[in-house]
Structure formats: C-alpha cells, structure tokens
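For this view, one protein chain was removed and the others were kept in their places.
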Amino acid sequence: MNSAFNIDADTAIELHRLMVLIRRFEEESSRLYMQGKIRGFLHLYIGQEAVAAGAIPCLRDDDYVVSHYRDHGHALAKGMDPRAVMAELCGKATGSSGGKGGSMHLFDVSKGFMGGYAIVGGQLPIAAGLAHAIKYREEDRVVLCFFGDGAVNEGEFHESINLAAVWKLPVLFLLENNLYGMGTHVEKTHALGKDIYLSADAYGLPSAQIDGMDLMAVRDTTLKALERIRAGGGPVFIEAMTYRFRGHSVADPSNYRDSKEVSFWQVRDPIARFQELALENEVMTGDTVKGINEEVDRTVAKAVRFAEESDAPDPNDIADNVYA
Amino acid sequence: MNSAFNIDADTAIELHRLMVLIRRFEEESSRLYMQGKIRGFLHLYIGQEAVAAGAIPCLRDDDYVVSHYRDHGHALAKGMDPRAVMAELCGKATGSSGGKGGSMHLFDVSKGFMGGYAIVGGQLPIAAGLAHAIKYREEDRVVLCFFGDGAVNEGEFHESINLAAVWKLPVLFLLENNLYGMGTHVEKTHALGKDIYLSADAYGLPSAQIDGMDLMAVRDTTLKALERIRAGGGPVFIEAMTYRFRGHSVADPSNYRDSKEVSFWQVRDPIARFQELALENEVMTGDTVKGINEEVDRTVAKAVRFAEESDAPDPNDIADNVYA
Amino acid sequence: MPRMIVREAIAKGLREALTNDNRVFMVGEDIGDYGGAYAVTRGFLEEFGEKRVIDAPLAESAIVGAAVGAAMGGLRPIAEIMTINFLLLAMDQVVNHAAKLRYMSNGQISVPLVIRTVTGGGGQLGATHSQSFEPWLASVPGLKVVTPSNPYDALGLLRTALSDDDPVIFSEHSLLYGVGGEVPDDYYEVPFGQAEVVREGDDVTLVGYSRMARVAEQAAEQLDGMGTSAEVIDLRTLCPLDMDTVLESVRKTSRAVVVEESWRTGGFAGEIASQIHEQAFDYLDGPVVRVGGMDVPSPYARNLEEKVIPNVDSVIAEIDNRLGL
Partner (left out) sequence: MPRMIVREAIAKGLREALTNDNRVFMVGEDIGDYGGAYAVTRGFLEEFGEKRVIDAPLAESAIVGAAVGAAMGGLRPIAEIMTINFLLLAMDQVVNHAAKLRYMSNGQISVPLVIRTVTGGGGQLGATHSQSFEPWLASVPGLKVVTPSNPYDALGLLRTALSDDDPVIFSEHSLLYGVGGEVPDDYYEVPFGQAEVVREGDDVTLVGYSRMARVAEQAAEQLDGMGTSAEVIDLRTLCPLDMDTVLESVRKTSRAVVVEESWRTGGFAGEIASQIHEQAFDYLDGPVVRVGGMDVPSPYARNLEEKVIPNVDSVIAEIDNRLGL
C-alpha cells in the first residue's frame, strides 16, 4: 500500500531529482573506484535513496544531519556540493575536508551536515550532544540522526537513546534497516530481528516502522515526527525498512544474499516507484523525467571532472588542523 | 501483599540464618573499616539481604553467580567461607584472593562464585559468556547475574542482554533496583525510571518486577525463572525493588536521600519481615531466632578473628599470577 | 597569599567558568545530588542549577560523545569521568571522535571539551580502580593532556584548559585533592607546554608529572641531606610536552631520572627518556633512569600496593643503584 501522494509538482521534481542525483553520483563513484581514483572503503547508498530524499528535505537549512560511513546520499540531500563530495572521495585539496577525511568522513558544517562517522554507532551520542546544545541554547532546530540495523546492537545505541529520552532532546533517530550489517542478517544478531522499532518502547519513545522504499511514507512519517520534536515532545524513533542494491562496500560481492531476496527488493526500486507515482499523479511527465536525468548527468559529470582536475592536497599542510 | 509462605522449617531457618549472617558480616566490615583495617571502597549489602538469600539458595552448587562490587552478600550466599571473605577485605594472605583482589573483587571458583566486578556493567558480558560455555558444553547449569539500576544505563547492559537473547543462553539477569546508582536517583537517569523490567521486552525476554524486600517473592520468582531457563527457554529478567540502608559505600553519608524515603524502606527490613512471617507460620520460634543470632555472631566473630590474625601477603609473591 | 587545597582550586576554576560563560556546563556521574565522587562539585547543583550541572546516567561513552556533540553545537562542556579507569569505556569517543574531528573535517569542527577525570593509585582500590592511562592519551594526536600536581597549577591549568578550543584531558590525582598550597587571588593562567623547575640543582634532573612530581620533589629534599643536589621538573602537561626545559636541565646536570606512576613498560617515561637521549646524548653521563609503576595489576593489600607505586624511598634507591649518587 502506498502513502497518499500529497506533494506538489515542484516538490516532486526536487525530490525525484535528488534521488536520481544520489543514484548517479554513486554509480560514478563506483566507476572511479574501479579505476583506482577513489580508494579505501566506499559504501554506496544505491537502493536506499528514498530514505535520504524522503527525510532530509523535510528539514530546515539550519537543522543538523548526522550520518555514518554510508553518507554520500545523506550529504547530498543536506545540500553538500557534489563537486566537493566527489573531490573528497578522490582525495583532493578541493574536497569537503581537503582530502583528509575521505568517503566515510564527510563534513559540511555550513550546510548542517555534521558528519559521516565511520565507527559503527559512534555518531549516536554525538547526535544526542548536538541536540542537547540545541535545547540548552533554546534554538529552534532538530537533529536527524541516521544509523543502520547493525549499529543498533552497539552499546552506544542504548546509551544514546536513553540519554536523549531522559533529557527529552530534539532528535529524530532514523534507522535504515537494510537487513544486513555488512554480511550478517539482522535476525542473527538482534533479538527483535526485523522489528527493531519496538525497542523504542524501552526508552518510552514513540516509534514507527515504515516502508523505506516509499519516499512518500518516509516523508509523511518524518514530517509528523519533526512536528512533535519541534513542539518539545522529545526524541522519536523511525525504522525505515530498506535494502542496499550493491554490496556492503564496493569490495563486497554480496554472496550472502540470495537472488530471490535481491529481486524482491529490486522491484521496489525507490526511484522507479516514485517516478511511476509522480507520472500517475501527473506532477511529472516523461519529459520532466528526461530533463531531470540529463540535468543530473551533467551535474555528476561536472563533479567528476572537478574532482579529477583538482590538485592533490599539499603535503606541507599535512599537520594542519590537528589542533586549533 | 506477601507471597505464600511455602517453605519448610529447615529452609526457613537456613535462609534466615543467611540473611542474618550477611547483615552481621556487613556490620563488622563497617566496624573494621572505621578502624582502618579494611580500606579502599567498601559497599555494604545491608537492606538488600532478601535478594541474595531469596535467589542464590535456589541454585545448585555448580551453578554460577556473577556479581558486581557490592558482592559480599552474594558471595556468602553462594557458600564462600566468611573467614576467607573477611580476610580478603582485610588484605590478608588467607583472603579468597590472597589479599590481591579486595572487597570489590571477590572470587571463589570452587563455589561457583565467579566474581565481584568493579566496573559497572562489566560483569554482564562475562555472565553471558559463562552461559555460552554452559550451552556449548551442554552442561546442566545456569548463571545468575546480579547488577544494579545504575548498570542498566551502560552500553554493556544492552549488548549483553541482546547477546544472551539472540543466543538463548541459560542466564538469569537479576536487577537489584535500589533506586540509586551511587547518589543519583534512577528517575533522573533511566527512561523508564523505576520500571526497568519493561526494557526486557526490547529483547523479547520474559520479565517480572518483584518486591525485593520479600524473601519469599524473590524465591518464588527465581525458582520459576530457573525452571524455564533450565528447560532451555533462554534468559529471564527479574527486577527486584530494594533499598540499601547505608550509603553507597561506607564513605557516603547519603545526604541525597530524604528521611521519609529511608523510613519507608526501613520498615520493610527484609530480615525483620521474614522473621515475623516465619514466627507467624510457626516454622521458627523466638528461641530459633535467638539461636541463629548467636550462632551467626560466633561465625562472624571467628571470621573477624581469622582475618585479624592472618598474615599480610608475602611481598615476594607480588608478581605471581599476572600470567599463568 | 591565600592557601587552598587542590580540590578547592579546581572547584574555584569550575565555578569561575560556570559563572562567566553561559556556554559552559558540566556533565558527569554523581556530580550533582551526590556532589561528586571526590566532592569537587559539592554544592554546585544548588549553586548553578540542573541546566549547568547535569547528573548523567552511568554511560561513559554517551557522556563523552554527547559532550563532543554539544561542543560541536556551540557549547563548552566539562565532562567528568569519575575515574580514568572508566574512561576505557569511552576510549572510542575520546580517540576516534573528540581527537579527530577537527582534522577529519579539515578545521570545520572544533571540540572545545574538557574531560576531567581522577587518576592514580594509592588508595587500595584494587586493580580495576588504580590505573593511570595518561601515557596512552598523550600519544593521541588531537588531544591535550594536563596533569597538575599542586593547587596553583590545578587552577592555572584548568583556566587554560577551559579556554582551549581542543579536547583536553584534565587528570586529577585522587591523592592530591587534599594537598595544599598558595593560590593568588589575582587572575592568572598556567599555559600548556611549560614545565616548571620546581627546585634547582646540579647533580641530577628528576622529571615527574602529577603526583610523581611531588614525590620527585620530596626525594630531592631527602637527597639534599645526602649531599646530592637534584633539580626537579614538573612537566605539568604531557601534551604539549615541554622538552626544552627538561633538556636545558639535563645539559646542566648530565643525569636524568623520569618518575611516573603508570606501568613502567610502555609508559610515557620511555618517550621522555628517548627524547632526552635523542637530543642530549653527548651531555649524558649515563642512560636516563626510569622509575615507574610495577608491571602488575594493582594489588589491594596495603603492603603490596606500596611496592607497586614509586615513592621517595624507591626513587632514591633507583638513583643510588643506577647513578651511584
């Protein structure tokens, strides 16, 4: 069952464009990785686009997003410049962290993108702390914190959610349950298996489980949650059921998943699904789609060119920013 | 409301004697501390006796008990020799750890008392691991793991309970909720405040909240839980509501508790209460009580004398047992 | 000059910060209702209220991580980790987060965070409660590590820590809280990376930090009566590390002894000794002597614990053995 399609044409186009941008960006990242231009670990967001595009555009510019190492989609959705992200992935001086951070450690404080965190679960207390600063300073802001089903088993998950609950902090915990933490199925590692949202009860938090492949469902639930949080109602927990179409990282052939499961999810491709709905609801036409695809292609190509043409960082700056 | 008084005279006497032993042992510890014969941190169990005496005697000799730093009561209940415990508190060579462990680190493997652990929450994964060994080796044993309301907020609580749940381990998690972790009230630090047993749902564990000042309630609930665990039903979670009559450690004047609260609990003194019930149910007489008190006095006095007369450890052995 | 004890000096610095800067708040276990495990923050909750003095759940990782996040969000948190032993539970947040965010964000993020914690043994608290992890922390790029040994430094260094824009580990030795000393009424700071020559001497240089600076000083006094003139240097901060003061002294005395409480093997004395050898080899009469904690888990019994931690006698014995002074 689909959620009601209650957005106008401009919004639909913006959100569709965002999903296509993420998809194309990731495809190009993967290509550059194969060419050895991106190195280290590279975790693609392909398949999960509806979560970032459903949730993040519900935020205001000065709200914060906190993410993990699978962060490109979240970063782009929060408005990071694709060129700066791609340059960072390529380890260039023009990257968002001057090439010092890499794919797993993206930051753009000016956009409220407060980081990709590569220690599983490590972002959760930080998100709580940002939310604490908001409340302390009486700001009208929220924190949207992403994490995976694997992170749920870390002690920091528990410590952070409890802290946020006790302190009634303005934070939305958005779990992207893609069923696997690296290569291990969630039913092998979590007591509640696929129904992790139920653990929110242990902290007295309102929670919901939603179809993370359905942009409208993500959007609607996020908007409701944000309303509650902004009104001072404290943290909310959302579990978006989703799936990554690629391996855990580009190095992972993903042998642990059977093809039936993969196809089950592939037919739920969030972009195709949203596109179909948008066409059905006549907020987009075939031409709009084509236009978006072409525009995104150009944006991504520019980002790739920018990254490729940028200089490597200056080794003389290597010890800058260790301390203030 | 009291639980049914369904034990015979021998058992009643044994359990009463155990509670009195713990109480008197702790009173003497406190006295020796004031004399400077025990040093470091000393955490008394006075007030909570019904939990140890209600639960531990339900175990078999070869079951394991795992405890925290407030461990004297648990250790004595599992059959540790009061002399060896007192000598350990006094840092003597005859102590259960030869004076190397101290009050917070009691061990008697021969009795299945697998340790007092002084890092809050640190005992929980170890208890899970012991239970894993039991299951792996197909032994007919269980682990009884004690912890406090403060420990519930540590990440290791979450990690361990989840592990035990997913692996269906034979472990009974027995929370002694005495309302304070050191000097901070549980409602200030835990999302569910005084109803921590509800968090067991987040791991799919059966749980119960009981009156920890009522030995019979503790005993009945423990027996039921053990039955389930021994039958392969996996872990169970019990929250015993209790109260420590003294400060967190003997150095704590306990100013953060108001006298009304203290008296509310003091009238629920588990020893007086059980004694009254036993007399009512005619399984003990005034003489039995007197006999028990005198016997325990002698036992504790002997333990103190033993500890005082024992030698300090030989400094030449200082580096023994760092490695095998 | 007014006298106060270390506990009071630290409380004074904390009160100042809470009073003068709204962005400062404290968070930690039992710092409010209980008044702090070592009574440093007694009365703070009443004085500053629940917003500024927060009793946290027992959750070291979340305390440090949330403090990091709050610092990113514009505040200047003071996190108290009850003792350095429990900091192991927050090691990931300290090392992988607090210390690295500035670098990984290429300067976009500051983490102006002070982590106060209690260090050291000597109180018969047993193996899990008597450790000193400053050597580890001082090896982490991005952290600063502060180890005061007296009330003057405690206040002066705390002020500096509180105005620093990087994460600072402020390590308070449990046995020093009651140590008294003069503390001026007038405002002063003690800068980081500036060791103090506590006592001048010609024959040998004793280097220490935290409580071992005091022990070194006491040893020097005793050595004086034995005809040996020892110069004593209190490092004050391990990172930044002031080797210039140490080297200058060693070039004069030709002999150096580094005293520390943490395990001898892999301690920070190895770092200091190595730097002395690297930079003043030709001035040395012999190798730098390290006096450190015994390489055992700390035993509970008094007579054993006494053997484990360097004291005046053992420092003098080592000097005697190794340097023949």
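For reference, chains read A, B and C in written order, and residue numbers begin at 1 within each chain.
Keep this in mind: a contact is a pair of C-beta atoms (placed from the backbone, for glycine too) under 8 Å apart; a residue touches a chain by one contact, two chains touch by 3 or more.
Because the structure is predicted, anything quoted here is derived from the model rather than measured.
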- Note: the excluded chain touches shown chains A, B, C
- Message: Can you tell me which of A:16, A:70, A:105 or A:219 touches the chain that was removed from the display?
- Response: A:105
- Item | Absent-chain contact - pick from B:108, B:211, B:252 or B:269 | B:108
- Task: Give the residue, chosen from A:137, A:168 or A:185, that touches the chain omitted from the document.
- Result: A:185
- Message: Touching the hidden chain in the complete assembly: which of C:82, C:138 or C:161 does that?
- Response: C:138
- Message: If the hidden chain were put back, which residues of chain A would touch it?
- Response: 39-41, 88, 91-92, 97, 99-105, 117-121, 150-151, 153-155, 181-185, 188-190, 248, 252, 255-256, 312-313, 315, 318-319, 322
- Message: Which parts of chain C face the unshown chain closely enough to count as touching?
- Response: 61, 85-86, 88-89, 91-92, 95-96, 99-100, 103-104, 126-128, 131, 135-136, 138-142, 239, 241, 262-263, 265-271, 273-274, 277-278, 281, 286-290, 295-297, 299
- Considering the entire assembly, which residues of chain B contact the chain that has been omitted? 64, 96-98, 100-101, 105, 107-110, 114-115, 117, 119, 122, 124-134, 136-137, 155-156, 159-160, 162-163, 166, 320-324
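Throughout what follows, only the chains that are shown with their structure count from here on.
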- Work out the mean Cα position per chain and let me know which chain is farthest from chain C. A
- Query: Central chain, going by Cα centroids?
  - Reply: C
- chain A to chain B: how many Å between their CA centres? 46
- Quick one: report the Å distance separating chain A from chain C, using the average Cα coordinate of each chain. 41
- Return the distance between the CA-based centres of chain B and chain C, expressed in whole Å. 36
- By residue number and range, which residues of chain C touch two or more other chains? 56-57, 59, 61-62
- Task: Give the residues of chain B that touch two or more other chains, as numbers and ranges in rising order.
- Result: 153-155, 188-190
